[in-house]
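Excluded from the complex is one protein chain; the other protein chains are retained at their positions.
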Amino acid sequence: MIVTIINGPNLNLLGNREKDIYGDGRFEDYLEYLRELYPDAEFRYYQSNIEGKLIDYIQESSEESDGIILNAAGFTHTSVSVADAVTAVTVPVIEVHISNILKREEFRHRSLIAPNCSGSLFGFGLDGYRLATEALIHILNNKK
Amino acid sequence: MIVTIINGPNLNLLGNREKDIYGDGRFEDYLEYLRELYPDAEFRYYQSNIEGKLIDYIQESSEESDGIILNAAGFTHTSVSVADAVTAVTVPVIEVHISNILKREEFRHRSLIAPNCSGSLFGFGLDGYRLATEALIHILNNKK
Amino acid sequence: MIVTIINGPNLNLLGNREKDIYGDGRFEDYLEYLRELYPDAEFRYYQSNIEGKLIDYIQESSEESDGIILNAAGFTHTSVSVADAVTAVTVPVIEVHISNILKREEFRHRSLIAPNCSGSLFGFGLDGYRLATEALIHILNNKK
Amino acid sequence: MIVTIINGPNLNLLGNREKDIYGDGRFEDYLEYLRELYPDAEFRYYQSNIEGKLIDYIQESSEESDGIILNAAGFTHTSVSVADAVTAVTVPVIEVHISNILKREEFRHRSLIAPNCSGSLFGFGLDGYRLATEALIHILNNKK
Amino acid sequence: MIVTIINGPNLNLLGNREKDIYGDGRFEDYLEYLRELYPDAEFRYYQSNIEGKLIDYIQESSEESDGIILNAAGFTHTSVSVADAVTAVTVPVIEVHISNILKREEFRHRSLIAPNCSGSLFGFGLDGYRLATEALIHILNNKK
Amino acid sequence: MIVTIINGPNLNLLGNREKDIYGDGRFEDYLEYLRELYPDAEFRYYQSNIEGKLIDYIQESSEESDGIILNAAGFTHTSVSVADAVTAVTVPVIEVHISNILKREEFRHRSLIAPNCSGSLFGFGLDGYRLATEALIHILNNKK
Amino acid sequence: MIVTIINGPNLNLLGNREKDIYGDGRFEDYLEYLRELYPDAEFRYYQSNIEGKLIDYIQESSEESDGIILNAAGFTHTSVSVADAVTAVTVPVIEVHISNILKREEFRHRSLIAPNCSGSLFGFGLDGYRLATEALIHILNNKK
Amino acid sequence: MIVTIINGPNLNLLGNREKDIYGDGRFEDYLEYLRELYPDAEFRYYQSNIEGKLIDYIQESSEESDGIILNAAGFTHTSVSVADAVTAVTVPVIEVHISNILKREEFRHRSLIAPNCSGSLFGFGLDGYRLATEALIHILNNKK
Amino acid sequence: MIVTIINGPNLNLLGNREKDIYGDGRFEDYLEYLRELYPDAEFRYYQSNIEGKLIDYIQESSEESDGIILNAAGFTHTSVSVADAVTAVTVPVIEVHISNILKREEFRHRSLIAPNCSGSLFGFGLDGYRLATEALIHILNNKK
Amino acid sequence: MIVTIINGPNLNLLGNREKDIYGDGRFEDYLEYLRELYPDAEFRYYQSNIEGKLIDYIQESSEESDGIILNAAGFTHTSVSVADAVTAVTVPVIEVHISNILKREEFRHRSLIAPNCSGSLFGFGLDGYRLATEALIHILNNKK
Amino acid sequence: MIVTIINGPNLNLLGNREKDIYGDGRFEDYLEYLRELYPDAEFRYYQSNIEGKLIDYIQESSEESDGIILNAAGFTHTSVSVADAVTAVTVPVIEVHISNILKREEFRHRSLIAPNCSGSLFGFGLDGYRLATEALIHILNNKK
Partner (left out) sequence: MIVTIINGPNLNLLGNREKDIYGDGRFEDYLEYLRELYPDAEFRYYQSNIEGKLIDYIQESSEESDGIILNAAGFTHTSVSVADAVTAVTVPVIEVHISNILKREEFRHRSLIAPNCSGSLFGFGLDGYRLATEALIHILNNKK
């Protein structure tokens, strides 16, 4: 099983800054932990601050993955184009946000991406990526 | 570990009606499956169509549980009082919805309860309750 | 033919108070009149001020009735949960309001329940229940 | 008893087009049926696609009728002027819509005419005209 | 003089939780204090988390009381039905909120109940109930 | 000086109905009074309930008049097309309303026509037409 | 007949500045012209930039005048207090604006004062004060 | 191929007025030009300022045309009834506006008609009618 | 104890006008009654129609008073500046309105001042000032 | 004549996915067809998913082209920056959308780019690019 | 160079209260500092809590100053009249706010005055007045 994790803008800063909000773990360390937890799965990872590169990667990776875990960060609320890219994808896409976006500023309450995803997870910290992997496995098993 | 699952109005119909939306499994059967999956946990279950009884139960169960999984159904969007009850609870509360409420009618997009929860899960079907249990275990382990 | 009439909050006061708005007839007397008018029909009647009990009754009565006449009163404008209960019902449901809710305060103009009903009647006084019965008979005859 | 039925724009197409929404009966045939059903009543009928002609007719017919049944179709949602004409009428006016306008597009949810009518009926198909006649008879009998 | 005090959802928690907002006095103790302060008055007290039961009690108690002091808590902002019940009451009703609802979240700023009350008091803590009693005495004295 | 007065829908009823709002004078009588008051002016008068005919007449009369006094009645609030017709006119147009539209229902507060007129007069009863004539004379005198 | 003209903030600049909008006539000169035109009337005039002084003057002058002509300028759109003062006045008040406020910025479209006036005149330049005087004479003559 | 061009209110003024917006060509001349350009097509033309007559003509012409080019002018933004008429038409309808309505006032930005058309063209001047003809030919060729 | 009562615009008219709303008592008489009721308190009183003078007085009086009772009348809904002045005050400020502002026009429903006050009282008539005094005494006693 | 066609995000997927919406033709094939149809024109083509690269290209290509055909896809609704780039261009820009964006989701109804273009075409499928070329030729011929 | 600094309501309290927001410097001391910093400039200073007096002063000072620095405080958000006064001024006006009003409450985000000023400065503390002086010098030097 190939799982592609895509992180959007500013998430390359995880572990370095605003630790009170996002915790102090680096995402690369967390990724190692995930790989140990699911040795049968291959995790591919991509992060970019550039909207169009995320769209490129969503398009490309959907050819070779069994599922995508997407944290579009700030683009969640503003990017019709990322949302369109998700629509064109045929494998399941799970939306993750580290913080609970419904607890934060008003403009973070709307997700343009959620309607195009299989499911959404908000507010579980980095553990949200593990839960999303669990959800993907369940969806893929039921498909067979 | 004691986990309390609380389901709101009309969820007693699960498995009998509107199977295209909610699937054809009865919640009681699913509960058995959860209990087998997590033999170390004690699952308590409550369902009511009455807003105030849900509030009563949230208040009472929070004394004896380690965490609550709450699907407030239609009250999610309208009940300030259920949301207030969740605020008064000191154990973690996870919000679950079987369908992806962000894909449905406009009036289902707003959750009054989400801002008071540890995290939220939308659109994973009944599997959302398993993912919520996973999330609870993670939160409780990190607390210790 | 079994017809179930369900009245929501404060309608137990009919005939006692606010006679200028609702007239001075008690609903029980009116019910007798309906029964005489349609001797072949069995009328069942339920009133409650409790939202969840109305949901319970809608669920139960739909099993045994050929049609439901529902005046949800104040819940008409606020209860997603009552509206969800009506959606799950497979027999025709007719919405009745004694006064013309579109003539009254702004917050009474929106009916969450109407989109899930076969038809709606506003402003005919108690005679609205007779007209609803007429409508039910017509719908049921055409079905056969 | 003289009953005037007034139909607004595009209702001359009834029975020819969009049969899935409006059924396949022509209104003229239905009118015959109504006349047989109520042999003591005289039914007058008018249809126009022109807003001002409907206003003319509402003004004129109110002199000679005992009641009006009005389906203003698309003008229902936009015409302050038709609504003003209804206000000036002293006989009872019943609003009818063949489809349930509250189930359709947002801009059909508002009726400018309803606040000036004795009552409103939505969603009963052509049978709505019969129910409106019933309602008129009841109103007129109670007046005496 | 019979004064009925009615408290809505979650107010049974007063004195146990969220003491920074609501203080640490139990309502039962405060009630004793009120009774000593006004030995000539009889205070009746009711609390429920169930919307319909509050409606029942408002209806019943209005028969036997000289005035009602109502803190509808979360229902203040959402319940057309409680507001309708207050309208049907003929004795004076005073609205009390322990905290200043206008200082809190936006959705708490609107009171559906206030327009139907003799007066409203926000933000005086438990002392608001004493002030409401003072107001009731004044209103009743002026009536005579 | 040629002055054209154009009245919109339902104003043919002036003097016959709703006398509490519009007074009991017929417009034709008032017109005679105006003609006596200003013997040097030629008054032309047109009334229609049909939006397009008003547009036709505005277009035509602007060729031969020195000024137009327009009471578009219900079309004031809804007709982009009448407003467009006024824009195309090169003689001054004065907007008159018999009642003070800013005191009436919300939907009467917006005038689509006012921004295209030389000036507007609300709430002076039939005397508004005399004041509009005064205003026209003043504007035309200043032009020369 | 005593007519009081009250001008609000910045209107003391008339004739000195922004001549393209307000013309180049000083209000004092215009006042002389009005006095010559209506030798039987006594015109009193007051201008202030201070909201509360306008309120004082409205209160005082209403005792001794037969009518008031009020151009509240910028306070038209924002001052509940000036509007309240107008409500308390028992002689007729005519609202005048030199420019057509419905043609200008959005925030100038709403008049808090208009609903409390006998009538309103917008966009006739200084001639609006003459028309308002004409309207006052008409209203006072009809009262007798 | 029969192409019906329908122009709405005030478009009879084309070439006479407001030439800076609409150019100085008369529509009749332009029509000749179109006929020469497409000798194999028969162009029928209709213009009216009356909403209902446009509806009549849309209904009738759709029987005999292969396609309709509709410029509803001011009715574009306000007429649910014209939009309903377009829905009932089975031949393709192309919406044309001479000016770019999205560049003009806010209330011109909404088109009730566009959702019911095959395509829309804004801002090309009279050339928009030629482009619409091109589009119609393309659509009809692809249908075969 | 020094209590400063400050009344805003138009409240100098109390007892003279609009007696159906505000009663027929003059405030000066009421003040005498208050002084007799609380012989140990010194009541200072100020009224002005001028926004800035109220701000001046709030600033000054807060130095020498133990508490302020403020009825800002029309400024309640529009004056950020009066609200800012209240924020800068360190003694408790109680907001009073004679009528229940939540029962009146929409624009009176918002209080800019309430969020900065210890508490608010609406709708008790002049008795609201006595209740506010009671509240002040209670707050001051609890502080010690 | 040099015509530059610029396609925005996700349009590289044309012909591969969502064929029910966008048809099954690849844009490169369509481009060949266009080149054959207009042998005298040179067509340049650019597609990118990256907002800033589209801005770069709009800036650069406008130096060397006679006109631009722009389908900004998802950026149409969100990118003030692309709209600003179009403003700075001095050759005509035609906006094209393959589907009729006014028929789709609400957030696609607003075009930030349209106000800065010569004209807009929605809903003609790939044929929209041909019509845009026709429009460009017409505009350029008229300029000479 | 004559620079007039005008401070609006409550700014006379600077240095005495709310020091956490506004710092603890008195404005008079700061003014001395400014005067030393710019010995060639003459600084005039005015503060008032009265809206109309600020308008008076803006009008008068604009005759004798080379530029105005205006901190309208609470009137920034509510006073159309102060904004109108600024419009009538021909010397440059710079808007200053000590705190960043865009970081504070929603109702402080809108400035009615900004559109009429040469520039605006928010959030620099008292240093904003120095920056505004710098800006004025620059504007005046460029004018020459």
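Here the chain labels run A, B, C, D, E, F, G, H, I, J and K in written order, and each chain numbers its own residues starting at 1.
Methods note: a contact is a pair of C-beta atoms (placed from the backbone, for glycine too) under 8 Å apart; a residue touches a chain by one contact, two chains touch by 3 or more.
Treat the numbers as computed from the prediction; the structure is a model and nothing was measured.
By the touch definition given at the top, chain J reaches the unshown chain through residues 50-53, 55-56, 59, 78-81, 83-85, 87-88, 112.
The chain not displayed touches chain K at residues 100, 102-103, 111, 114-115, 117-124, 127-128, 130-131, 134-135, 138.
Residues of chain A that touch the chain left out of view are 8-10, 12-13, 17-18, 48-53, 73-75, 77-78, 107-108.
Criterion: only the chains that are shown with their structure count from here on.
The chains in contact with chain B as well as with chain C are E. When the CA atoms of chain F are superposed on those of chain G, the rotation angle is 180 degrees to the nearest 5.
More inter-chain C-beta contacts link the pair A-B than the other of G-I and A-B. At the interface between chain F and chain H, under half of the residue numbers appear on both sides, which makes the contact a different-residue one.
Chain B and chain K have Cα centroids separated by 55 Å.
Chain E and chain H have Cα centroids separated by 63 Å. Counting only residues that touch two or more partner chains, chain K has 50-53, 78.
Applying the touch definition to all chain combinations yields A-B, A-J, B-C, B-E, C-D, C-E, D-F, D-H, E-I, F-G, F-H, G-I, G-K, H-J, I-K.
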